[in-house]
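Written out below as structure tokens is the structure these notes cover.
Note that one protein chain of the assembly has been removed; the remaining protein chains are unaltered in position.
Entry: chain A
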Amino acid sequence: MNSRSRNMWAYFMVAPTLIGTLVFWSWPAFYSIYLGFLKSENFGLVNHWVGFDNYQKLFKDEEFWQNLKNTLKYMVLFVPSTIVLSTFFAVLLNAKIKGQSAYRVIFFLPQVTMPAAAAMVWVVLFAQDYGLLNHVLGTRVSWLSDPRFAMYSVVLVGVWAAIGFNMLLILAGLQGIPKTLYEAAEIDGAVRFNKFRYITLPLLTPTLFFTTVVLMIGASQIFDSIYLLIGKTNVALPSVRSLVYAYYQNSFVYYDQNYGAVIVNILLFINLILTGLQFLFQKKWVVYD
């Protein structure tokens, strides 16, 4: 077989994934950019070109800036706590303890639970009158409808759901660290914390970098837990509404796909910049061997 036909086969093999990505990811992304310049009528069958009108409207919209702030706040709260807790539990579960697999299953459970079902359980736990949380704490806080607490409640559920999977990724990273390094450190008399600080952490940085990038993109697209936990008639909605939630509202509730499109286009732009910056600065802290 010559190289040309071998390439053909390679393309053929990746075609299902490639076509899927192009059709379901790339095409909608480009189409969203196009939609942002239009004013659509009649379910998008009639379109008028309006240039940057939608963007002008967006930048004048106070609600948009609040939503942007909420999204960034969620990212700032969610990403570091998930990384720290996932690493913490991964290191614990990497040690030889009794019932290790049982613990791994328990921590991974949220990942295999249906998010909608899990959210419904959280709604009950958070309930003001009969909720378990208020019962245990002896308080009467409305965790999900008080603007002061709602964001933290959403972050809590988000972190709870994210730990399992990220812990698994980090655990895989931990097990890739050669045992000989620890043995050498022990011979040199290193204590446990120093082993973590000077061996585990540096060699874990590639994994941590990957999880940070993925978590940040995921966090910026937060929607489902707000939709399920907060709901649309909640007085706290303005203080937790994310950009994607605003996109959903404008596109599918108010039927203004064009305004919805400019919101996600801004989000795409932000994510491109954030990811670009992370790749730029990774040299400073990520260790590849």
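Things worth noting here:
As a convention for this text, contacts are C-beta pairs under 8 Å (C-beta built on N, C-alpha and C of every residue); 3 or more make two chains touch, one makes a residue touch a chain; residues count from 1.
Methods note: contacts and distances are computed from a predicted model.
A chain of the complex is left out here; the name its UniProt entry carries, from "NADH-quinone oxidoreductase subunit K", "SiaC family regulatory phosphoprotein domain-containing protein", "Cytochrome C" or "Carbohydrate ABC transporter substrate-binding protein (CUT1 family)", is "Carbohydrate ABC transporter substrate-binding protein (CUT1 family)".
For the options A:Val50, A:Ala127, A:Ala190 or A:Val213, the residue in contact with the chain missing from this view is A:Ala127. For the chain left out of this panel, the touching residue among A:Phe12, A:Phe193 or A:Tyr288 is A:Phe12. Checked against the hidden chain, the listed residues A:Ser86, A:Ser145 or A:Asn166 yield one contact partner: A:Ser145. Contact with the omitted chain, checked across A:Tyr34, A:Phe52, A:Tyr255 or A:Trp285, is made by A:Tyr255.
Where chain A meets the missing chain, the touching residues are 1-2, 5, 8-9, 12, 15, 42-45, 123, 127-129, 142, 144-147, 231-238, 249, 252-256.
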